[in-house]
Structures are given as C-alpha cells and as structure tokens.
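Attaching a single structure in structure tokens format; questions to follow.
With one protein chain held back, the other chains of the complex are shown just where they sit.
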Amino acid sequence: MKMQRGSYFRRIIWVGIVVGLVLISAGAYCGDVTEVEIGGITSLSGVAAPWGIGMNNVWQLAIDEINNGGKWWKKKGFTVNGKKYNWKLKTYDHAFDAGKAVSAANRLINRDRVKIIFAFDGGMIKAFQPISEKAKVITVAYASPGKDYINPKNFYTWMYGIDCMAAVIFYPWLEKNTDIRRIAILEPDHWTGHTTEAASRFGISKTKLEIVFDDFFPADMTDFYPILTRIIQKKPDLIDIGNVDPAARALIVKQARELGFKGPMYIITPDIANLKSVAGWENCEKLYFAPYDTQLTEGQKYVKDMYVKRFGEENWIGAISYIFWDYAFWLSEAIEKAGTFDTTTVCNVLEKMKLKSIYGEPAYFAGKGYYGINRMPLYPYNISQVQNGKLVQVISGAYATYLK
Amino acid sequence: MTKAAACHNGLPSAYLQKLNRQKRAPYGFLGIFFLLSMVPFICRNDYYVHVMIAIFYTVIYTSTYRFILRTGQFHFGAHAFIGIGAYASVLLVTRAGWSFWAAMPAAGIIAAVCALIVGFPILRLKGIYFAIITWGLGDTLRFVYMRFKNPFGGALGIFSIPGPNPITIPGVGVIDFSQKSHYYILALALMMLTLYVLYRLERSRIGLVFGAIREGDQLARAIGINIMNYKVLAFAVCSGLAAMGGSFYAHYTYYISPQDFTVLLTIYLAIYTVVGGQDSYFGAIVGTVVLSLAGEIFAGYSHYQLIMYSTFMIVVLLFLPQGLVSFPRYIARLFVGNSANEVKGKGNESALT
Partner (left out) sequence: MELHELVQNVVNAISIGSIYALLALGLTLLFSIMDILFFAHGAMYMLGAYATYYFCTKFGWNYFVAIPLVILLIGTFGTLIEKGLFRPIRNDHVAIIFLGIALNWFLESAGFIVFGLRPKPVASAFPGKLQFLGSTISWERAVVVIIGMIAVFSLYFFLMRSRLGLGLRAFAEDPEAAELQGISNDHVCSLGFFIGCGLAALAGLLVAPIFIITPAMGSHAVLISLLVIGLGGLGSIPGALLSAFIIGSIESFGTAYLGANITWGLIFIFVVVFLTIRPTGILGVERE
C-alpha cells in the first residue's frame, strides 16, 4: 500500500517535471528570433552508432556556429526579409531499419514541419525519399552517391559524396605515377560498401589497371585472416578498402600486415588516431589517405578544436567529420540570398552559388555529366601517403572535373 | 498449475460464456474497425496517422508472434516469415506484374506453405533448439536475399516498390493510396482481420487445445490430441498472417532490404509481447501500443530509448509476470488487500512448472 502511494507521488512529480520542461521550452520560443528546425536522420544506435552520433555532433556544432556566430559564420543567425532566424537541430535514429527511417521522416516532415533534412546512408535515404520529395523537403544525403537517388527526378536531394570523386582522381594518378597495376577491392556488404565499390570500378575503368580481387564481407565481420589470406594469394599491388567502417579498417590494416602484405592500401576519410592505436603507425607505411591534407585547413582545425573541446577526444570520429560541416552554412546563405524558405527557389539559388568549403576554395556544384543534375559539391581534393612514417601530400587541390 | 491453467479453471460455464461471446464477436470487431477508421478524418496530421499505421502492422506481427509463443514454442524467427511475405509480394508485383490485391494474400499463402514445410520437422524441437533453428532459418534467408542480386536486389534491397493498386469502393469512391489515410484504412482492416482470426483460434476448441499444449505436451498427447498437427496449423496460420503484414509494410515504405528482417525485429516483437503480457490475448496489443508510443517520445534519444525498453522488460519480468495487462488487477488486489500474497504465491507456483 505504502509503496503504491509512493509511486503515485513519484508519478505526480514526474508529470510535474514534464509539464515544467514543456513550459520552459515554450518560454524559450518567445524570443525575438524565430527558431526554424532542421531535421536529422542518422544511426544513433546499433553498430554504426559512433558515426551517426559523431555526425550529429558536427551538425550541432555547425548550427550553433550559425546561431551564435563565430570564426566561420561572422554574424549571429541568418536574416530572411529583415527577420532574424535561428536553426534548431532535431535528430532521429534509424538504426539502419528502413521502417524506422520512414517513421523518422514522417515525424520530421509532418509533425515538426522541417524544410531541410540531413540524412545518413543511401539505403535509408532511398527509403524515405518518396516522402521527402513529395513534400518538397531538401534532403542532404551523407552517403556514397548513387545515380539511383541523385538524379533530375529527385530535385530536392543533395549530396556530399567524397568517395566517387576520390576514385576518379586517385586511380588515373596511380596509373601515371606509380608502377602499381593489380588492385584488390574489399568492401563491406552494405549500401556504402556497394556504392564505393562501384565508384572504384568506375575510376579504374578509366585506366589500364587490373582488378584481381573484388569481394564484399559481412558488415559485422571482425576476423579478416581468411579473406586476407585469399587476397594475398592473388598478389595485388594495392588493396582498396575505401569505405570500410573505421574500426574494421584498422583491423584489416593490422591483420594484413601480420599476414605479410607489405604493399600500399587505399583508405577514404581515415581516422588516423584509430589507425595509430589499433594498427600501429609502423603498419600504416605506404597507405594512401583521401581526402587528407598534410596540414589541416584553417576551417578543419577550427572544427576539430571545437569538437574536441565540447564532446571530448573520445568521441571524435576522424577526418570524416569535416564533411558534415558545410551544408548548414551553404543552405543558410542560399536561404538568405533567395529571401524565402521556399525550397524550390532555395535549390535553384544553391545550385549556382559560389561555396566556401571546409576543404578549401573554390568550391561549386557540379555532377551534371554523371548524374544529370548539379548536386555534387566539388572542392580541392588532396590525397596523401604515409612515407617513412610521415604523411606526404601526393595529390594537391585536384578536382574531379570529368564528373562535371 | 500454470498461469494458463489459472485462466481456464471452472471450465464448463466459462466455456459456454465464451461461445456466447464468440457469436457476438464479429460485430464487436466491425464496431472497433469503424470507430478507429474515423481517426484519420478527425486528426488530419499525417504524422499521427503514420504512427497509428506503424502500430497497426506491428500489432499484426506481435499478436501472431504471441500466438506461436502460446503453443509452447520459443519462436526466434518471426523475421523470416515477415521477410518472406514482404519479398514474395514485392516480387509478384514488380516481376510478375500481379495486382497488389492478389499478391498480398498470395504472399501470406506462400509464407504459410513455407511454415508448413519447415514446421513438420522443426516443431518437434523444444525450447532453445527451436529458437536457434528458427533464428538460423531467418538469417539463412537474409543471406539468400543478400547474395542473389537478381530477384532480391542484394544488400541494397528493392527500391521504388509501387503502392497498392487503386480500387473503387461503391459508395465511397476511388481509393488510390495517394494519402496516408488510405493506407491507414488498409492497415486497420488487415489488423482487425488478423486479430479476428486469432480471436477465433484462441476462443475455439483449438485454443483450448493450445492451452493444454502449453501446460504439458505429455498430458495433451495422452488424451489423444495430435499436438503436431495443431502446432503446425498455428505456426502456418500465424506465419501467413504475419507475412501479410510484411507485404503491407513493403508496399507502404516502398523499400525493403535484407537489413529490415534481422533477428532484431523478432527481439522487438518478443519485448512487446512480454511487456504486454504473453498469456493474455490483449497483451501483445497493449505491449505494442505502449512501447511504440513510448518509443516515439524517446525517438531522439536512441540509447536512452533502448535503455527504456530494456528497463521496462526487466521490471515487468520481475514484478508483473503477467505483463502490463495485469497491472490494473495488480493494483486492485493491492487495494482490496490480502491478495499481495496471492500474487506472490501465484508467481511461485508458475515458477514451479
């Protein structure tokens, strides 16, 4: 009896707390700036949670930068027709479940009435794209680009693909400047893996390089001895493990070296700290990293410092973080320029805008030649290699121009 | 002796009452159907309609899952049959050019036949063995979907699945599935159908047999009931109904991939069932509704959402062995008095079997 009464009291207290929170948040709305929500759909739980939460943190940083002003965004908030606006980020989890992704999109579009969604992973974007396109909501796809979701039919979908670009820059350079001829490709068996493999194949098809091995491994695999044994038997000159998840790729590097593979490997958006601690820096000799600068740009340094200060070194997910920074600024600028929140106008403005990218300038949208629509930002692209324990930039400021 | 037995004591009069109730049941189901079908026309926000749709198809999964649990089989492969339903119906529509209205029942029948085929050899297994084998079956299918790119789309799944074909209902007009409310009605109808079938199964002689099966196989067998046939029947019917839910899911989200039908799906169903109360017909429904809504509230805080789910489950398992549906009874007993002991005693008793 007594216990029961206690729990009633507790429930009343809980209800009180909830009501209080609602009131407080309602009070927060009553400022002179209007808050506009940006939606996020990513994987906050499950195996890919580190990536998802990390990118959510960067989105939050970018939005706070716009709201409060800083080194990158000089004013506070953004102005449309003389009225001041702030962003507010609202992120939901999909845990790589299409049903949950669709639920999240419904929640964002129909309940929270967002006009912009940042989303992670191609499969999930494909799942909710019918809803977002119909509602004319701008979707920014942080995923390996595929022609099946970036095309003229999907006017409101934008992307920040780096893998495709990397392949068309990297492989022609490799053919010209090194005597590497035999390539082995190893990717995880999920969306990102498949599209990255397709991009690598596309890049290699422009050259005379030979693919001697090409396979996908189950995404939760941790022991790569058997598959690496097989790869090494094929005697490749280079192993392309482009977009393998950060944890797994460090294990692949370590285990490949244990099995006696001494050649170079190719990695997109490396998490250098992770590679150092798991694989050991001496094992990273001859690895190609893309995009990675021997020296971070001003913007990258700024973002990294801010991130580490706010979320801790523990939660820094490596070089991939930078790609989540730019779009919030581009979109705010496009909205200011368009003078409206109407997404069609904003898209048209954004497409022609000169961009300020964290990777350097100039940056602009391209991709019509390959995707049929300009939805891919091009920016100076650097690829570096570990030589004698030091990162050396081997390709500087390249543009993936024939994707134009 | 068991929880199930406690539900069925005082058999003859209770049984007659049940028969009586059964006659009125179709009207009850129809009434609920019409009542609920008003919702999208009162609340026009697509988001809430979507939440309801998600709850409806999950209720289809959960209540069929619960029924299989009730036959005494620890099912760990519900995702296999839901996946079969989704893939079969999508392939029939996109590859064979069938209408959705033919493909959905066909998907259910395909899944039921699959359940029949595997049911006879594996349903004689008990407990963990059955769990491992059904789970293995589900994951085998997942690998089949992933490996065979041609019909199944590989790891990337199948995109741009068409919605259901438009139909004309006399007096209502054309339903073309351009709006959420159309899907809502379809999902609701499907759920009520499933629930009605399960209700009939549960309240019929067969249902009593399942009670007997759960109590103890040997006993039921001794009376001369062929357990295997009943188990296979339940397994096939439930798998078929769940598969129809899967078919609806596929045509509602327009996208399926092997990733949607992993063991995690079954674990969710298990959690919904256990939290709601696996002994009660309404348990699965209550569990799904409560946890789905709670999940919506926690949607932005993923790890906390999972913590919430698991805490719910631990608390229910330890303190409310009959699930959330028994919560009002539990409270009532506390206030009437003397019965705290009874509840406790009952817990111990059920633990003995």
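In order of appearance the chains are A and B, and numbering begins at 1 in each one.
Just so we're on the same page, a residue touches a chain if its C-beta (ideal position, glycine included) is under 8 Å from a C-beta of that chain, and two chains touch if they have at least 3 such contacts.
All values reported here derive from a predicted model rather than from experimental measurement.
S.K.: Of the residues listed, B:Leu30, B:Val174 or B:Ile307, which one is in contact with the missing chain?
M.R.: Going through B:Leu30, B:Val174 or B:Ile307 one by one, B:Ile307 is the residue touching the chain not shown.
S.K.: Quick one: say which of B:Ile53, B:Ile68, B:Leu92 or B:Leu137 touches the chain that got left out.
M.R.: B:Leu137
S.K.: Among A:Ala199, A:Leu251 or A:Cys284, which residue is in touch with the absent chain?
M.R.: Considering the complete complex, A:Leu251 is the one touching the chain left out.
S.K.: Out of B:Val90, B:Ile227 or B:Ala270, which residue would touch the omitted chain in the full complex?
M.R.: B:Ala270
S.K.: Write down which of A:Ser205, A:Gln233 or A:Asn348 is the residue touching the left-out chain.
M.R.: The missing chain is touched by A:Gln233.
S.K.: Could I get the residues of subunit B that touch the absent chain, sorted low to high?
M.R.: 69, 74, 121-122, 124-125, 127-129, 131-133, 135-137, 139-140, 143-144, 146-147, 263, 267, 270-271, 274, 303-304, 306-307, 309-311, 313-314, 317-318, 321, 347, 350-353
S.K.: Residues on subunit A that touch the omitted chain in the whole complex?
M.R.: Residues 45-47, 49-50, 53-54, 189, 215-218, 220-223, 225-227, 229-230, 233, 246-247, 250-251, 258-260, 274, 277-278, 312, 314-317 of subunit A touch the chain that is not shown.
Keep in mind that, in the parts below, only the chains that are shown with their structure count from here on.
S.K.: Measure off the straight-line distance from the CA centroid of subunit A to the CA centroid of subunit B, and report it in whole Å.
M.R.: 37
S.K.: Help me check something: in the complex, which residues belonging to subunit A touch subunit B?
M.R.: For this pair, the touching residues of subunit A are 1, 4, 44-45, 49, 90-93, 95-99, 102-104, 106-107, 109-111, 122-123, 126-127, 130, 148, 189-191, 193-194, 216.
S.K.: Give every residue of subunit B touching subunit A within the complex, in rising order.
M.R.: It comes out as residues 45-48, 50-51, 54, 146, 154-157, 159-160, 249, 252-257, 259-260, 264, 296, 299-303, 305-306, 331, 334-335.
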